[in-house]
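Moving on, here comes chain A:
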Amino acid sequence: MRSRSVSLRGVGRLLAIVLVGAGFLAPLYWMVTMSFKPQAEWNPIGQTIWFPHHPTLDNFRNILGLTSQNTVFFQANSTDASGPIVHSLIAATGGTLIALFIGVLAAYGIARFRAGGRMLPFQILQLRMFPPVAIIIPLLIMMSYLHLVDTYPGLWLVYGAVTFPFVVWLMRSFFQDLPREIGEAAIVDGCTQWGALFKAILPNVKGGLAATALFVFILNWSDFLIALVLTQQNVVTAPVFLNSLQSAGAGQEYGPQAALGLILILPPAILGLVIQRYLVRGLTFGAIKR
Partner candidate 1 sequence: MASVRTEALTKRFGSITALRDVSLEIADGEFFAVLGPPGAGKTTLLRTIIGLETPDGGDVFVDEERITETYPGDRDIAIMFQNLALYPDKTVYGNLAFPLKQARVPRREIRRRIEETAVKLHIERLLERKPAKLSGGERQRVALGRALVREPRAMLLDEPLSALDALLRLEMRSELKRLQRDLGRTLIYVTHDQVEAMTMPDRVAVLREGEVQQVGRPEEIYHRPSSHFVASVIGSPPMNLIPAVVESANGRLRVVHDQFVVEALAPVERLSAGGSCYIGIRPEDVHLSSGEGFAGRVYATEPLGGETVVDVTIGGRIIKLITAGASGLSQDAPVRVTFDASRLHLFDADGTTVLSSAGDGSLLRVKDAGRT
Partner candidate 2 sequence: MTAIRLERLTKDFRSVLAVDNLDLSISDGEFVALLGPSGCGKTTTMNMIAGMETPTRGQIYFDERAMSGVAPGKRNVGFVFQNYAIFTHMTVQENLSFGLRARKHAPRREEIDREVKRIAEIVGVASILDRKAGRLSVNDMQKVALGRSMIVQPAIFLLDEPFSNLDAAFRAYMRAELKHIQHDIGQTMIYVTHDQVEAMSMADRIAVMDQGVLQQYATPMEVYERPANTFVARFVGSNPINFLPASELPAHLLRKGGGDEPLTAAIRPEYLTIVAPDCDRAALRAKVNLVEPLGAKDVIHLAHDGQELRVVSRPQRRPALGEHVGIALDPARLLLFDDHGQAVS
(Lines give C-alpha, C1' and ligand atoms only; values in the text may rest on other atoms or scores of the structure.)
Protein backbone atom coordinates (compact mmCIF):
# COMPACT_ATOMS: atom_id res chain seq x y z
CA MET A 1 0.00 0.00 0.00
CA ARG A 2 2.59 2.40 1.16
CA SER A 3 5.00 1.95 -1.73
CA ARG A 4 2.13 2.28 -4.22
CA SER A 5 1.02 5.63 -2.88
CA VAL A 6 4.62 6.81 -2.88
CA SER A 7 5.11 5.90 -6.54
CA LEU A 8 1.78 7.46 -7.51
CA ARG A 9 2.86 10.64 -5.88
CA GLY A 10 6.15 10.39 -7.71
CA VAL A 11 4.42 10.12 -11.08
CA GLY A 12 2.20 13.08 -10.28
CA ARG A 13 5.20 15.14 -9.33
CA LEU A 14 7.00 14.21 -12.54
CA LEU A 15 3.96 15.10 -14.62
CA ALA A 16 3.72 18.51 -12.99
CA ILE A 17 7.41 19.16 -13.61
CA VAL A 18 7.09 18.18 -17.28
CA LEU A 19 4.03 20.39 -17.80
CA VAL A 20 5.51 23.45 -16.16
CA GLY A 21 8.83 22.84 -17.89
CA ALA A 22 7.14 22.58 -21.27
CA GLY A 23 5.33 25.86 -20.62
CA PHE A 24 8.60 27.60 -19.94
CA LEU A 25 10.52 26.05 -22.79
CA ALA A 26 7.84 26.50 -25.47
CA PRO A 27 8.84 30.06 -26.49
CA LEU A 28 12.47 29.02 -26.69
CA TYR A 29 11.53 26.05 -28.85
CA TRP A 30 9.49 28.31 -31.09
CA MET A 31 12.40 30.67 -31.50
CA VAL A 32 15.03 28.02 -32.19
CA THR A 33 12.93 26.16 -34.75
CA MET A 34 11.68 29.37 -36.35
CA SER A 35 15.19 30.64 -36.87
CA PHE A 36 15.90 27.70 -39.15
CA LYS A 37 12.65 27.85 -41.12
CA PRO A 38 12.44 29.20 -44.69
CA GLN A 39 9.93 31.97 -45.22
CA ALA A 40 7.24 29.64 -46.52
CA GLU A 41 7.13 27.83 -43.22
CA TRP A 42 6.99 30.96 -41.00
CA ASN A 43 3.31 31.28 -40.70
CA PRO A 44 1.51 28.98 -43.15
CA ILE A 45 -2.24 29.32 -42.93
CA GLY A 46 -4.11 26.43 -41.43
CA GLN A 47 -0.98 24.49 -40.61
CA THR A 48 1.33 24.05 -37.65
CA ILE A 49 4.89 23.17 -38.43
CA TRP A 50 6.61 21.81 -35.35
CA PHE A 51 9.93 21.19 -37.01
CA PRO A 52 11.34 22.89 -40.12
CA HIS A 53 10.76 20.73 -43.20
CA HIS A 54 13.52 22.46 -45.12
CA PRO A 55 15.94 23.81 -42.55
CA THR A 56 17.98 26.75 -43.75
CA LEU A 57 20.59 29.16 -42.45
CA ASP A 58 19.22 31.99 -44.61
CA ASN A 59 17.75 33.82 -41.63
CA PHE A 60 21.14 33.99 -39.96
CA ARG A 61 22.84 35.01 -43.19
CA ASN A 62 20.35 37.83 -43.61
CA ILE A 63 20.64 39.01 -40.06
CA LEU A 64 24.42 39.02 -40.13
CA GLY A 65 24.42 40.75 -43.52
CA LEU A 66 26.33 37.93 -45.14
CA THR A 67 24.13 37.72 -48.21
CA SER A 68 22.50 40.12 -50.60
CA GLN A 69 20.39 37.62 -52.47
CA ASN A 70 17.11 37.96 -50.78
CA THR A 71 14.24 35.59 -50.57
CA VAL A 72 12.07 38.24 -49.08
CA PHE A 73 10.03 40.20 -51.57
CA PHE A 74 8.73 43.68 -50.97
CA GLN A 75 11.27 44.19 -48.29
CA ALA A 76 10.97 47.60 -46.68
CA ASN A 77 14.06 47.58 -44.51
CA SER A 78 17.31 45.75 -44.59
CA THR A 79 17.46 42.76 -42.25
CA ASP A 80 21.19 43.27 -41.75
CA ALA A 81 21.54 43.46 -37.97
CA SER A 82 25.34 43.41 -37.72
CA GLY A 83 25.42 47.17 -37.17
CA PRO A 84 22.82 47.17 -34.39
CA ILE A 85 24.56 44.28 -32.64
CA VAL A 86 27.80 46.26 -32.53
CA HIS A 87 25.87 49.34 -31.36
CA SER A 88 24.25 47.29 -28.61
CA LEU A 89 27.59 45.91 -27.46
CA ILE A 90 29.09 49.39 -27.24
CA ALA A 91 26.07 50.87 -25.46
CA ALA A 92 25.63 48.02 -22.97
CA THR A 93 29.35 47.73 -22.18
CA GLY A 94 29.74 51.46 -21.61
CA GLY A 95 26.68 51.60 -19.40
CA THR A 96 27.85 48.57 -17.44
CA LEU A 97 31.29 50.06 -16.82
CA ILE A 98 29.79 53.30 -15.53
CA ALA A 99 27.37 51.44 -13.27
CA LEU A 100 30.19 49.25 -11.93
CA PHE A 101 32.55 52.14 -11.32
CA ILE A 102 30.05 54.22 -9.37
CA GLY A 103 28.26 51.27 -7.80
CA VAL A 104 31.34 49.45 -6.50
CA LEU A 105 32.73 52.55 -4.84
CA ALA A 106 29.36 53.42 -3.36
CA ALA A 107 28.84 49.88 -2.13
CA TYR A 108 32.28 49.82 -0.51
CA GLY A 109 31.64 53.11 1.21
CA ILE A 110 28.30 51.93 2.48
CA ALA A 111 29.52 48.50 3.57
CA ARG A 112 32.68 49.65 5.33
CA PHE A 113 32.12 53.19 6.46
CA ARG A 114 28.33 53.30 6.65
CA ALA A 115 28.56 56.20 4.23
CA GLY A 116 25.35 58.18 3.91
CA GLY A 117 23.81 56.66 7.00
CA ARG A 118 21.66 53.66 7.50
CA MET A 119 18.97 54.64 4.98
CA LEU A 120 21.14 55.35 1.94
CA PRO A 121 21.10 51.82 0.54
CA PHE A 122 17.32 51.80 0.70
CA GLN A 123 17.11 55.20 -0.91
CA ILE A 124 19.33 53.98 -3.72
CA LEU A 125 17.16 50.93 -4.18
CA GLN A 126 14.13 53.16 -4.30
CA LEU A 127 15.44 54.57 -7.56
CA ARG A 128 14.55 51.24 -9.07
CA MET A 129 10.98 51.44 -7.90
CA PHE A 130 10.03 54.08 -10.46
CA PRO A 131 8.90 52.50 -13.68
CA PRO A 132 11.43 53.82 -16.22
CA VAL A 133 8.62 54.90 -18.51
CA ALA A 134 7.57 57.46 -15.92
CA ILE A 135 10.78 59.43 -16.29
CA ILE A 136 11.59 58.74 -19.90
CA ILE A 137 10.10 61.92 -21.31
CA PRO A 138 11.82 64.33 -18.89
CA LEU A 139 14.97 62.34 -19.55
CA LEU A 140 14.57 62.85 -23.27
CA ILE A 141 14.15 66.58 -22.81
CA MET A 142 17.17 66.73 -20.56
CA MET A 143 19.26 64.77 -23.00
CA SER A 144 18.27 66.96 -25.87
CA TYR A 145 19.38 70.04 -23.92
CA LEU A 146 22.69 68.34 -23.41
CA HIS A 147 22.83 67.33 -27.08
CA LEU A 148 23.16 63.73 -26.03
CA VAL A 149 20.15 62.32 -27.81
CA ASP A 150 21.10 59.58 -30.26
CA THR A 151 24.68 59.36 -28.96
CA TYR A 152 26.60 56.65 -27.09
CA PRO A 153 27.45 58.89 -24.12
CA GLY A 154 23.75 59.64 -23.72
CA LEU A 155 22.88 55.95 -23.52
CA TRP A 156 25.88 55.17 -21.29
CA LEU A 157 24.83 57.79 -18.76
CA VAL A 158 21.24 56.61 -18.58
CA TYR A 159 22.16 52.91 -18.53
CA GLY A 160 24.71 53.59 -15.81
CA ALA A 161 22.24 55.55 -13.72
CA VAL A 162 19.47 53.01 -14.11
CA THR A 163 21.54 49.95 -13.25
CA PHE A 164 23.98 51.20 -10.60
CA PRO A 165 21.50 50.58 -7.75
CA PHE A 166 21.76 46.87 -8.53
CA VAL A 167 25.53 47.10 -8.35
CA VAL A 168 25.30 48.82 -4.98
CA TRP A 169 23.00 46.20 -3.55
CA LEU A 170 24.82 43.18 -4.84
CA MET A 171 28.32 44.41 -4.13
CA ARG A 172 27.40 45.69 -0.70
CA SER A 173 26.55 42.18 0.41
CA PHE A 174 29.72 40.77 -1.12
CA PHE A 175 31.79 43.37 0.69
CA GLN A 176 29.98 42.66 3.94
CA ASP A 177 30.69 38.95 3.60
CA LEU A 178 34.40 39.67 3.50
CA PRO A 179 35.78 40.12 7.02
CA ARG A 180 36.65 43.76 7.54
CA GLU A 181 39.98 42.70 9.01
CA ILE A 182 41.23 41.79 5.53
CA GLY A 183 41.08 45.40 4.47
CA GLU A 184 42.50 46.49 7.79
CA ALA A 185 45.35 44.01 7.48
CA ALA A 186 46.23 45.62 4.16
CA ILE A 187 46.19 49.06 5.75
CA VAL A 188 48.43 47.92 8.57
CA ASP A 189 50.65 46.28 5.96
CA GLY A 190 51.21 49.71 4.43
CA CYS A 191 48.43 50.22 1.87
CA THR A 192 46.43 53.40 1.50
CA GLN A 193 42.64 53.09 1.70
CA TRP A 194 42.55 52.91 -2.11
CA GLY A 195 45.38 50.42 -2.17
CA ALA A 196 43.57 48.22 0.33
CA LEU A 197 40.43 48.27 -1.83
CA PHE A 198 42.19 47.40 -5.05
CA LYS A 199 44.92 45.06 -3.82
CA ALA A 200 43.28 43.22 -0.95
CA ILE A 201 39.52 43.52 -1.19
CA LEU A 202 38.52 43.54 -4.85
CA PRO A 203 40.59 40.44 -5.70
CA ASN A 204 38.54 38.59 -3.10
CA VAL A 205 35.16 39.64 -4.46
CA LYS A 206 36.08 38.82 -8.06
CA GLY A 207 33.28 36.29 -8.19
CA GLY A 208 30.72 38.73 -6.94
CA LEU A 209 32.02 41.43 -9.22
CA ALA A 210 31.76 39.13 -12.24
CA ALA A 211 28.24 38.08 -11.33
CA THR A 212 27.22 41.68 -10.82
CA ALA A 213 28.78 42.77 -14.09
CA LEU A 214 26.99 40.01 -15.97
CA PHE A 215 23.68 40.84 -14.38
CA VAL A 216 23.97 44.53 -15.19
CA PHE A 217 25.22 43.83 -18.69
CA ILE A 218 22.18 41.67 -19.39
CA LEU A 219 19.88 44.43 -18.15
CA ASN A 220 21.53 46.97 -20.43
CA TRP A 221 21.85 44.56 -23.35
CA SER A 222 18.15 43.79 -23.30
CA ASP A 223 16.92 47.33 -22.79
CA PHE A 224 14.32 48.36 -25.29
CA LEU A 225 12.42 51.29 -23.91
CA ILE A 226 15.28 53.69 -23.16
CA ALA A 227 16.99 53.06 -26.45
CA LEU A 228 13.73 53.41 -28.32
CA VAL A 229 13.14 56.89 -26.95
CA LEU A 230 16.68 58.23 -26.69
CA THR A 231 18.06 57.07 -30.03
CA GLN A 232 17.11 57.64 -33.66
CA GLN A 233 19.54 56.59 -36.34
CA ASN A 234 23.14 57.10 -35.26
CA VAL A 235 22.78 54.53 -32.55
CA VAL A 236 20.33 51.70 -33.16
CA THR A 237 20.50 48.96 -30.57
CA ALA A 238 19.61 45.38 -31.43
CA PRO A 239 16.33 45.18 -29.47
CA VAL A 240 15.09 48.32 -31.18
CA PHE A 241 16.14 46.93 -34.51
CA LEU A 242 14.43 43.63 -33.72
CA ASN A 243 11.19 45.46 -33.25
CA SER A 244 11.53 47.12 -36.62
CA LEU A 245 11.87 43.83 -38.46
CA GLN A 246 8.61 43.81 -40.32
CA SER A 247 7.72 44.37 -43.89
CA ALA A 248 4.66 45.26 -45.84
CA GLY A 249 4.84 42.04 -47.78
CA ALA A 250 5.68 39.49 -45.17
CA GLY A 251 4.26 41.21 -42.08
CA GLN A 252 6.31 40.13 -39.10
CA GLU A 253 9.62 38.80 -40.29
CA TYR A 254 9.47 35.83 -37.97
CA GLY A 255 12.51 34.02 -39.34
CA PRO A 256 15.02 36.89 -39.07
CA GLN A 257 13.48 37.96 -35.78
CA ALA A 258 13.98 34.51 -34.32
CA ALA A 259 17.52 34.33 -35.65
CA LEU A 260 18.38 37.73 -34.16
CA GLY A 261 16.75 36.72 -30.89
CA LEU A 262 18.92 33.65 -30.75
CA ILE A 263 22.02 35.70 -31.47
CA LEU A 264 21.08 38.19 -28.75
CA ILE A 265 20.92 35.39 -26.20
CA LEU A 266 24.45 34.34 -27.00
CA PRO A 267 26.64 37.02 -25.35
CA PRO A 268 25.06 36.67 -21.89
CA ALA A 269 25.09 32.89 -22.20
CA ILE A 270 28.74 32.78 -23.23
CA LEU A 271 29.76 35.27 -20.54
CA GLY A 272 27.85 33.22 -18.03
CA LEU A 273 29.78 30.11 -18.96
CA VAL A 274 33.11 31.88 -18.94
CA ILE A 275 32.70 33.31 -15.47
CA GLN A 276 30.81 30.33 -14.10
CA ARG A 277 33.60 29.31 -11.76
CA TYR A 278 33.62 32.79 -10.27
CA LEU A 279 29.93 32.62 -9.67
CA VAL A 280 30.42 29.81 -7.21
CA ARG A 281 30.18 31.25 -3.74
CA GLY A 282 32.49 30.44 -0.91
CA LEU A 283 35.66 31.73 -2.49
CA THR A 284 36.62 33.39 0.74
CA PHE A 285 36.79 30.08 2.54
CA GLY A 286 40.04 29.83 4.39
CA ALA A 287 40.53 33.53 4.87
CA ILE A 288 39.18 33.48 8.35
CA LYS A 289 38.64 30.85 10.91
CA ARG A 290 35.10 29.84 11.54
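How these were chosen: all candidates are chains of the complex that A comes from, given by their letters.
To be clear about the criterion, contacts are C-beta pairs under 8 Å (C-beta built on N, C-alpha and C of every residue); 3 or more make two chains touch, one makes a residue touch a chain; residues count from 1.
Keep in mind the model is a prediction, meaning the values are calculated, not measured.
Enquirer: Touching chain A in this complex, which is it: 1 or 2?
Expert: 1
Enquirer: Under the touch definition given earlier, write down the residues of chain A that touch candidate 1 in their complex.
Expert: Touch list, chain A to candidate 1: 179, 181-182, 184-192, 195, 199-200, 203-204, 206, 283-289.
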